[in-house]
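Yeah, one chain of the complex is gone here, protein chain that is, but the others are all in their spots.
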Amino acid sequence: MTIRFGVIGTGAIGREHIKRIQNKLSGGEIVAVTDVNQASAKDVVERFELDAAVYPDDKALISAENVDAVLVTSWGPAHEASVLAAIEAGKYVFVEKPLATTGEGCMRIVEAEMKHGKRLVQVGFMRRYDSGYVQLKEAIDNNFIGEPLMIRCAHRNPEVGENYTTDMAIHDTLIHEIDVLHWLVNDDYKTVQVTYPKKSKHALEHLKDPQIVTLETNGGIVITAEIFVNCKYGYDIQCEVIGDEGIVSLPEFQSISFRKNATFGTNVLNDWKDRFIDAYDKELQDFMDSIKKTGEPNGPTSWDGYIAAVTADAAIKAQDSGEKEVVSLVEKPDFYNQYQTI
Amino acid sequence: MTIRFGVIGTGAIGREHIKRIQNKLSGGEIVAVTDVNQASAKDVVERFELDAAVYPDDKALISAENVDAVLVTSWGPAHEASVLAAIEAGKYVFVEKPLATTGEGCMRIVEAEMKHGKRLVQVGFMRRYDSGYVQLKEAIDNNFIGEPLMIRCAHRNPEVGENYTTDMAIHDTLIHEIDVLHWLVNDDYKTVQVTYPKKSKHALEHLKDPQIVTLETNGGIVITAEIFVNCKYGYDIQCEVIGDEGIVSLPEFQSISFRKNATFGTNVLNDWKDRFIDAYDKELQDFMDSIKKTGEPNGPTSWDGYIAAVTADAAIKAQDSGEKEVVSLVEKPDFYNQYQTI
Amino acid sequence: MTIRFGVIGTGAIGREHIKRIQNKLSGGEIVAVTDVNQASAKDVVERFELDAAVYPDDKALISAENVDAVLVTSWGPAHEASVLAAIEAGKYVFVEKPLATTGEGCMRIVEAEMKHGKRLVQVGFMRRYDSGYVQLKEAIDNNFIGEPLMIRCAHRNPEVGENYTTDMAIHDTLIHEIDVLHWLVNDDYKTVQVTYPKKSKHALEHLKDPQIVTLETNGGIVITAEIFVNCKYGYDIQCEVIGDEGIVSLPEFQSISFRKNATFGTNVLNDWKDRFIDAYDKELQDFMDSIKKTGEPNGPTSWDGYIAAVTADAAIKAQDSGEKEVVSLVEKPDFYNQYQTI
Partner (left out) sequence: MTIRFGVIGTGAIGREHIKRIQNKLSGGEIVAVTDVNQASAKDVVERFELDAAVYPDDKALISAENVDAVLVTSWGPAHEASVLAAIEAGKYVFVEKPLATTGEGCMRIVEAEMKHGKRLVQVGFMRRYDSGYVQLKEAIDNNFIGEPLMIRCAHRNPEVGENYTTDMAIHDTLIHEIDVLHWLVNDDYKTVQVTYPKKSKHALEHLKDPQIVTLETNGGIVITAEIFVNCKYGYDIQCEVIGDEGIVSLPEFQSISFRKNATFGTNVLNDWKDRFIDAYDKELQDFMDSIKKTGEPNGPTSWDGYIAAVTADAAIKAQDSGEKEVVSLVEKPDFYNQYQTI
């Protein structure tokens, strides 16, 4: 059995996923594409020699008989409508973050999915598939460090362009920590606060950089997350979980070590795209494998997308207020408790 | 285009590769299987739900119309005949080590392939696809450490069973270093010597363990390779290349770090099968991709299989003599110089 | 020239310093001792075979002709009076922390010293003499990381006794970070806030542990300091300074590495007394050397003692209020600007 994908949005990330499914992963094929820019959709078919139809819009693509699963890699504000339409049609959906741009939008998807009666949607939070995070999760679940009390993490980019704004530190950068951390410790966020240290001279005038985001969970875990997108030295993701019996930390990105010029060192990545490349492969392979095996996807759920949206909204509010803001999640529906997500 | 594989030998490693091609990699399928134990071949078809014919022997499988490439994962002494038959039939071959059990056998394959006129054969030396070795190779090729002068490496297993004999330290263990090191430094072996340090109390009576193998290349590089297959603490592969401008070393296997019980540490693998799992995937994916793209495989060649066999034979002789033994390779045919193998 | 010391307070730390001066360092000798417990003072003379007079109290000891320098290692609340008396007598003083138990008390010492006209007092903040902190200071001063923007540090003990109370996390534990961090970045504290994460199950009922202290400097540097005195795994001091051009971190305590039982690790200390043992030696040797060379001590000043006291008071207030509290330092007198302390 092959999962036949229809792709909505043939920009950069859409193309990466198309190449992945066609050339690297097992059990999927691209049978349909669409894009608001139809020329882009046609170009993709030609360039990657796809045996795929080009559709005028997401609705037409979703309703195509031979489309088993929809890959939503369009512009963020368009995600919600495509996902709702796919659920309506009973099609599987792999949607890149954000699931929807608002908590309300996410909740509409959650409700539609519950009404449908089984899981259809997986959100593209790939870090849960990274071997480092997987090892952290196993250690915590096996009680290796006892009860988690604190988390220290950092998300650093060497630099960002002029279009990167202060709120994107939440929506585009911290969003990955927001998803992966509550999953790691199996807890929910209660409050969030943002502090601005001295600004880096490499940050453009309109941008506050670095930022420190402090999240507190219902269970009392305090998370200190540094976002620093002009750190110059490289792309670097750090995460340390401090428990009452010990500490575990994410490994450095794997590099040969060297001794040269009075330095004993390893290489730090410059390009974020290289950091989670295996995780991108694994999330999509798992999406396909899990559907084949159980009839439902196994990765981050619509509910996880909702958590991310509500938490990000509170963090944005905290950026402006300087105060500790409440993360107001509704109670988790029983429907999502049945899924032990990866 | 899909590469249709016929598999000769459905034991443990054969099954691993079958699962890989069916479930994890892109662009291949299993259409034929055979095994001296026909029940095993039939079991594989059933168990993995293959759409594949069971053949009575390798010759029949090789001559099947729909077989594009042959995967040789049978018992070592049977490899040569299957590979020669595949070349005769003009089929691609991915053969697990050893290419053949003797230097002469390898040379027969080399000559058959040259006579055929293009590359058909790839030998399963997977380490060249390991990201650590790939980084070492890049660093050396980019002259990051200047001229390589020495290599220190270690190949350690936690323990071995009763059937592991002293010569297997060469044929089954060192064989991977033999292949990957000459490729790393682009040089050929000249001599080999074996020294036996004090024996570990954990080594069984019939086994000499550890062993130190010293290889010298034509260019004067001295390689000190420790083989220690009852090291107790874990499966550990180390490689350090010392050049006149600096040193590069293989990374440790990637693990989260921890602080617990007065230790700051990382985990060492126990099972060798976990160490190069990505490399196994990559070598087979590359075999398929390269054939599709260029009409020839791209990985370790028959000539590399020949080098490994001749070097291993000299090392076995050195185990017995205690002397420095010559590695007598014939001159490399121009045919193989045209291939810049991975 | 030998510096002749009078020691006020012959408890544990007094004895450590006496042994150091007598047996390990160059250029000092103990000629006088006193203690509120006269038996302890006599015992010290006998046990360490000192050629030293026992005085009934600090005043008598300070006024002894042959005392060049006073070592104040008595109970904290007694420090201020002894230091003031020594300044009055024009004697050098090496005083263990705290300089005085209140900011006002420290200010009285500052004013007495200024009135005297030259430096006499060094406070026992030994971390500035630790080779790791010295390297951090050099790197920062040499602009290796550009402008410091953030500091992340941790002060962890394996466990504490029943007499350790929540405020001691500031006065006895964080106090070392308070001193060393403003020196590292050459900046002053502006505000301090304390957050309590989920409590460790190993902390006794009366103790809040861990604590996170956030300090902000006048220059905008945000310092996140974790205090965790029941971390179980060992005594561990961490400090990472994040600048706009790079990051520097304190080394782990130096230990051999090992590979055993599926772990690649180093040893973490259990006993805090081993961590800064070289720094204790160096601070006292430097005290003596600097006096001999320049007529004044070179280490942490009375002003540094004042900063520590005022900052600690604000932190204690923050422990209770949960709010961001202001660190209200008076303007630094020119007198102390002339000293480039180590």
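Per-chain residue numbering starts at 1, and chain names A, B and C are given in the order in which the chains are listed.
As a convention for this text, a contact is a pair of C-beta atoms (placed from the backbone, for glycine too) under 8 Å apart; a residue touches a chain by one contact, two chains touch by 3 or more.
From a predicted model like this one, the values you see are computed outputs, not experimental measurements.
Chemist: Missing chain touches which shown chains?
Modeler: A, B, C
Chemist: Sort through A:Glu111, A:Asp188, A:Glu252 or A:Glu296 and give me the one touching the missing partner chain.
Modeler: Going through A:Glu111, A:Asp188, A:Glu252 or A:Glu296 one by one, A:Glu252 is the residue touching the chain not shown.
Chemist: If the hidden chain were put back, which of C:Glu111, C:Asp167, C:Glu245 or C:Glu296 would touch it?
Modeler: Spelled out, the listed residue whose C-beta touches the missing chain is C:Glu245.
Chemist: Tell me which residue among A:Val36, A:Met114 or A:Val268 touches the hidden chain in the full complex.
Modeler: Only one listed residue reaches the unshown chain, and that is A:Val268.
Chemist: Among B:Pro77, B:Pro197 or B:Gly295, which residue is in contact with the omitted chain in the full complex?
Modeler: B:Pro197
Chemist: Touching the missing chain, which residues of chain B?
Modeler: So the residues of chain B touching the unseen chain are 146-150, 152, 195, 197-202, 210, 212, 214, 219-222, 224, 226, 228, 230-233, 242, 244-247.
Chemist: Counting contacts across the full complex, list the positions on chain A that touch the omitted chain.
Modeler: Residues of chain A in contact with the hidden chain: 232-234, 236, 252, 259-270.
Chemist: In the whole complex, what residues of chain C lie against the chain that is missing from view?
Modeler: Counting only chain C, the missing chain is touched by 22-27, 131-132, 135-136, 139, 144-145, 245-251, 254-261, 266, 278, 285, 289.
Following the convention adopted for this analysis, only the chains that are shown with their structure count from here on.
Chemist: Chain A-chain B contact: same residues or different, taking over half shared as same?
Modeler: At the contact between chain A and chain B, which are copies of one sequence, the residues are largely the same (over half shared).
Chemist: Taking each chain's centre as the mean of its CA atoms, which one is most distant from chain C?
Modeler: It is B whose centre lies farthest from that of chain C.
Chemist: Between chain A and chain C, what distance separates the C-alpha centroids? Give it in angstrom.
Modeler: Centres of chain A and chain C (C-alpha means) sit 45 Å apart.
Chemist: Averaging only over C-alpha atoms, locate the centres of chain A and chain B and give their separation in whole Å.
Modeler: It comes to 37 Å between the two C-alpha centres.
Chemist: Give me the residue numbers in chain A that touch at least two other chains, ranges are fine.
Modeler: Residue numbers touching two or more other chains: 245-247.
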